[in-house]
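In this view, the complex is presented without one of its protein chains, the others remaining in place.
What follows is chain A.
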Amino acid sequence: MKDSLFARNPSVLIFLGVLALFVAAVTVLGEGVGLGLISTSFVKTLGKTLCLCLIAIAMDLVWGYTGILSLGHFAFFGLGGYMIGMWLMYARTETIVAASLAQAEIPPTPQEIRDAIGTQIFGVVGGSDFPAIWAFSHSLPLQLALVVLVPGLLALVFGWLAFRSRVTGVYLSILTQAMTLALSLYLFQNDSGLRGNNGLSGLQNIPGAADVPQSLLSIWFFWGSAAALALGYVIAAFVVSGKFGSVIRGIRDDEARVRFLGYSVEAYKLFVFTLTAVIAGIAGALYYPQAGIINPAEMAPIASIYLAVWVAIGGRGRLYGAVIGAGVVSLLSTWFTGGQVPDLPLGIYTIKWVDWWQVLLGLGFVLVTLFAPKGIGGLFDLISGRRAPARHGADLGPDTGSFREKEADQ
């Protein structure tokens, strides 16, 4: 027991405890099974926030621990959402179509049902045939497998191409951003087979659960998201705690040195990149049924950069920092852009937060980068009284991605 993951990382247990308390509180206060003090839409927002926390953990793993600033993880998130969305949309349309065709005197042939579903789904982009990528959309298990496989394979291929040609640092960031842009531009086309910029919609209606009210569905998804977050956190903590974690931190701080020590840097990076892509895909698959709609705009490069912003504000290089960053910033964003914050009159000009939140976020982000590189998570160091060893100004690692003495001090 002494060497167990939890014994070595008490923060994991603390995190799980806090998460459990949070879930219990929301369940009691929420509408589905509890007192109804929290509205269904806010339960959905909280559930979505948990999914964002999960992808933030993935981002922290790949950036904070391995030093790869990927600006493409929201693409994996979106792909996961698309994969589950295809099944949701197909199965729900199938129920509707089957019900309407059953009205006719002559029972429909399977082909007729499939044609009608196709017309229903692809009518908006002027088609009726099922594209090849919808081949498995009738089957939930297969689509669930694709939620993991598609982002995983894309990350594997892209990562293999990028890492083997030793693209690092900002080059890699730009390359991942280009990949995201290419993917979202591709999905924006009508003939991409995923309904172009209409995206997939009506995802909040779960097939086979038509008589379950949304209030109950939302709490189910909230539980599911919390469970996924807990699991993701434990997996991430496990990955970064042992020898493997030491190696990837070594890669972050000085890639060349780790390579000369005989480690296969590319394999480690590829593993982390692919694992985090899979986690991102699962997070997306849980997020979009709660959001109800997915379209290519969700996967625009800017979303991935925001993800990096969350992790940076929360404090990269520590898992709970990523969770705190994603939770705090995305909830604040929802609060400010939702128009719920009172305007701030300044005499000659009234600041409307809907308009000025972005400016505040951008500048706040610059300030955090400049003055508090450890982010919100750095506050916990003050509480626990942890101090970095004095190295008299030397770098913690010489590579461009590494921490500096000054950061560690703060």
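Note that a contact is a pair of C-beta atoms (placed from the backbone, for glycine too) under 8 Å apart; a residue touches a chain by one contact, two chains touch by 3 or more; residues count from 1.
Heads up, the rule we're going with is that contacts and distances are computed from a predicted model.
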* Pick, from "Cytochrome c", "Transport permease protein", "Fe-S-cluster-containing hydrogenase components 1" or "Amino acid/amide ABC transporter membrane protein 1 (HAAT family)", the protein name that UniProt gives for the chain of this complex that is not shown. => "Amino acid/amide ABC transporter membrane protein 1 (HAAT family)"
* Among A:Thr45, A:Gln177 or A:Ser225, the residue in touch with the chain that has been omitted -> A:Gln177
* Residue touching the undisplayed chain, where the options are A:Val167, A:Leu216 or A:Val234 -> A:Val167
* Check the options A:Val97, A:Ala322 or A:Leu361 and report the residue that touches the missing chain. => A:Leu361
* Asked: Hey, which chain A residues sit against the chain that's not shown?
  -> 69, 104-112, 158, 161-162, 164-167, 169-171, 173-175, 177-179, 181-183, 185-186, 188-189, 191, 256, 301-302, 305, 308-309, 312, 355-359, 361-366, 369-370, 373, 400-401, 404
